[in-house]
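In what follows, a single structure is set out as structure tokens and then discussed.
Of the protein chains in this complex, all but one are displayed in their positions.
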Amino acid sequence: MTLLDIRDLTVTFGAFTALDHIDLTLDHGELRFLIGPNGAGKTTLIDTITGRTRPTSGTITFNGHTLNKRSEHHIVRAGIGRTFQTSVVFEHLTVADNVDLAASFRLRPWQLLRRPRTPHPEVPDLLERVGLTPHTHALAGTLSHGQRQWLEIAMLLAQHPRLLLLDEPVAGMSAAERTRTGELLTRIAADHTVVVIEHDMDFLRRYARQVTVLHEGRILTHGDLATVQNDPRVQEVYLGRTPQETRP
Amino acid sequence: MDALVNQLPTGLAIGAVLLLAALGLNFTFGQMGVINMAHGEFIMVGAYTAYVLHAWAGLDPTWSLIAALPLAFTLTGTLGWLLELGLIRHFYGRPLDTLLLTFGIGMILQQAARDTFGAPNVDVPAPGWLTDGTTLPGGIRLHHSRLFILALALVCVLAIAHYLHRTHQGRQMRAVIHNRDLAGVSGINTRKVDATTFFIGSGLAGVAGVALTLIGPTGPTLGANYIVDAFLVVVIGGLGRLRGTVLAAFALGILNATAQAWTDASLAKLLVFAAIIAFLQARPQGLFTVKTRALT
Amino acid sequence: MARTRPRTTPLAATALALALTATACAPAGTGTDDDTVTVGLLHSLSGTMAISEVTVHDAVQLAIDEINADGGVLGRQIEPIVEDGASDEATFAERAQKLLQSDGVATVFGGWTSASRKAMLPVFERNDGLLWYPVQYEGLEASPNIVYTGATTNQQIIPALDYLREEGHTSLYLVGSDYVFPRTANQIITAYAQAHDMDVIAQEYTPLGHTEYSTITDDIARTAPDAVFNTLNGDSNVSFFQQLRSAGVSAQDTPVLSVSVAEEEIEGIGADNITGHLTAWNYYQSTPTDTNTGFVEAFTDAYGEERVTSDPMQSAYNAVHLWRAAVEEAGSFEVADVRQALDGTTFEAPEGTITIDGATQHVVKTARIGQVNDQGLIDEIWSSPQPITPDPYLEGYDWAAALTG
């Protein structure tokens, strides 16, 4: 059953075409990896789905509703959550408050104005899931890079999205942190639809099932990891230029 | 329509003054995001440079005007450079703190001017050839001092455009603005570029100050009178866009002149403010925008 | 880094602040003892108005020094308590209150802008103090707690109009800063013009501190009025005269009569730009009286050769002498007694003999029209036939009846 349906999506910035007639569908419960060299349009695609960038033409349908002209917070409320390449948690709030804030967005405005006696009931459980329980009352600004990414994932889960879009969740992580994140992802994917942008080939090999390759704003190919890896066009795209394992 | 044509020279003249005052901000605010509230006081320092050359060094009005332009540029540029070096560079990324900080600096500079030159306005006589005007056939009067300021503003714009696009340093500056980290790893000394940007931006304030002595009072609060409008010009033009600043300055100038002809100067200012709010509804980022992916 | 902070520390800071305020509130000195009498000097020594008010402050100081050298008032030396109005009306009111309540001064010399006077007025009325206000103003006021030593409208604006009419200038162009004095003055001018067959071609107001006058100067060049009546304030005059000149308007064809441009402003405007134009005051540095020669000499001796004297300075200087005369007449420093003695008090002032009119507490004075010369001084070219009795509400002028409402 289709959850997200993108038809003929084009995004241009002035003379530059970032996305060029993209068609893409995602089914319920899928774990999809999105790869491609720098400038392929991966982040632009996520930005466009989440309302950060406006499509020049084409339609995005989520769960039967068109998202084209909705603003970011409406799209979140419709059930799409995302993270960013550089993690942005609220450094001056505690870890628990970060998650609590993410979990409370469905409260009515006047409910927000009340002084909370206890944090949102789901907070301890969510922190447990991402392994941040010992840091519950620490300021988010004191977390390490990996911990911040996990906090972001916890905040994302707190929103109960139907679709999670993760932009390079393991970039800059240590090997141990990657493993932990990978396992976390697998668990999450069991009951969510997840799209992951990732460069790290090793990580892909370990956790990816379905992979979509973007190149210069177009979809180059799509399939399971082995098929994609053996596609000569993909090899050319990646080998024909400098390897793009990491970004600055 | 007729009124508009009549008001065009005045509008251009007001626009040229705004442009001169705002050009420096285009560097410090537009390119670097630093709100330097002491910019107005730099303008004042430029004006007093012209005064000192005339009254203390005894140059005649023409020579003191000509000599004051480069001298004021260097002087206020150096002041700006020192300010950047001593204070502002520690506050990049905190524009609002910089704003308050430089307001304090401005207060000090203003009082210093009052103590050095006295509270009353001083006389900076314009050269004889600038105090006259020419009447065009249509009855439109061209003030020579205004023409001079317009020409000076255009020369500055061309010089800046040349610097940014045709010189090595200028290209480096644009590279730093476009992507600071990338420029840094490509071997550009971003600290040096910041300092240069601030030097030029502040120096332009000095040039504006010299020009303003031709049409207004020279006193300790000279710069403060222009600063609010000058910032609005940069906001409307779009941060860091030279084209935008030029267009916005003249648009505001003409709007002001037309509104003034239609009502009076007080209401004209209000109308202009309302127009700015309305404009920002349509173009919150100003006339010309730089797309960025940065998350704020 | 911002943090959610415990609330106790800032509250303690508040406590500290309160304590500080309390210490700052130690009781201050008292009014008079056997050898001295304290008076308040309250002008803007900082801020935008300092330009004008510092000179007035200096003139008051000069008068105090003269009187002290001459044996003081009722045998007591005058001890001035100087306060800074800081170009801010609230500060004026606040300092006036301090002078009257905490310092208990005998009288206060102060103010320049109408706004500062209006701000101080209730303070003086509430505490029954006495303020000496030295600047020409828009009239419509006669508080028993203020003595007005500058001109009211019928001693400056109306004589100026009389002069223009005598000269045959019947079409007038009005330019003013947008505040009380110019607006009121222009109302009077308009009513006067209607009653005397003169034309008011235009009335233009610009915000205080405005510097863009080319729209107006070009308009003056185009409409070619007989004269311009200028009520611009301070800085704006500089831009106005510069731009008027480059608009090609000359003093011969279209003289500008200014009521707020005195000797000390001419330096900033540039004598070149204003030579030949007219002013209306009651006193000029060049006013030919013996007292004036002495006054100018004493002033330049005290404050420097390059300093000039002007009407408001002279009025402020007169105020101190008038106060002394009234006190000595009353034989008392009490405000009620001094007020009783005000009527008829005279002083041989630099502008000539002046007398206080007890009914209005204004000063009877001669109106003078001057012309700016290329030295930056003003030459008297016309004066009213006799000293004019102050009429702040213009009750003696039929054509002004509609104005007072």
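Every chain is named by a letter (A, B and C) in the order it is written, and numbering of its residues begins at 1.
Methods note: a residue touches a chain if its C-beta (ideal position, glycine included) is under 8 Å from a C-beta of that chain, and two chains touch if they have at least 3 such contacts.
As a convention for this text, contacts and distances are computed from a predicted model.
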| item | value |
| --- | --- |
| Complex member absent from the view - protein name from UniProt, among "Sarcosine oxidase subunit gamma", "Heme exporter protein D", "Urea ABC transporter permease subunit UrtC" or "NADH-quinone oxidoreductase subunit K" | "Urea ABC transporter permease subunit UrtC" |
| In the full complex, displayed partners of the excluded chain | A, B, C |
| Option from B:A47, B:L101 or B:L214 whose C-beta touches the chain left out | B:L101 |
| Per the touch definition above, residue among C:Y179, C:Y303, C:W382 or C:W399 touching the missing chain | C:Y179 |
| Of C:G72, C:P144 or C:P207, the one touching the omitted chain in the full complex | C:P207 |
| Among B:T62, B:Q111 or B:S186, the residue in touch with the chain that has been omitted | B:Q111 |
| Residues in subunit B touching the chain absent from view | 29, 33, 35, 87, 90-91, 95-97, 99-101, 103-108, 110-112, 114-115, 228, 231-232, 235, 264, 266-267, 269-270, 273, 276-277, 280-281, 284, 295-296 |
| On subunit A, residues whose C-beta touches the chain left out of the figure | 50, 52, 71-73, 76-77, 81-82, 84, 88, 90-94, 97, 100-102, 104-107, 109, 111-116, 134-139, 141-143, 155, 159 |
| Absent-chain interface as seen on subunit C, which is shown | 1-18, 20-22, 24-25, 27, 45-46, 82-84, 86-90, 93-94, 97-98, 101-102, 113-115, 118-119, 121-123, 125-126, 140, 178-180, 183-184, 187, 205, 207-208, 403-405 |
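Note that only the chains that are shown with their structure count from here on.
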| item | value |
| --- | --- |
| Chain at maximum distance from subunit A, centres defined as averaged CA atoms | C |
| Pair of chains ranked first by number of touching C-beta pairs | B-C |
| Gap in Å, rounded to a whole number, between the CA centres of subunit B and subunit A | 45 |
| Subunit A and subunit C, separation of their C-alpha mean positions in angstrom | 71 |
| Sites on subunit B at which at least two other chains make contact | none |
| Touching residues on subunit B, where the partner in the complex is subunit C | 7, 10, 13-14, 17, 111, 114, 119-126, 130-133, 135, 139-141, 143-146, 214-219, 221, 225, 256-257, 260-261, 264-266, 269 |
| Footprint of subunit B on subunit C - complex, ascending | 46, 48, 50-52, 54, 178, 204-207, 209-212, 214-215, 218, 221-222, 235-239, 242-243, 245-248, 264-265, 267-273 |
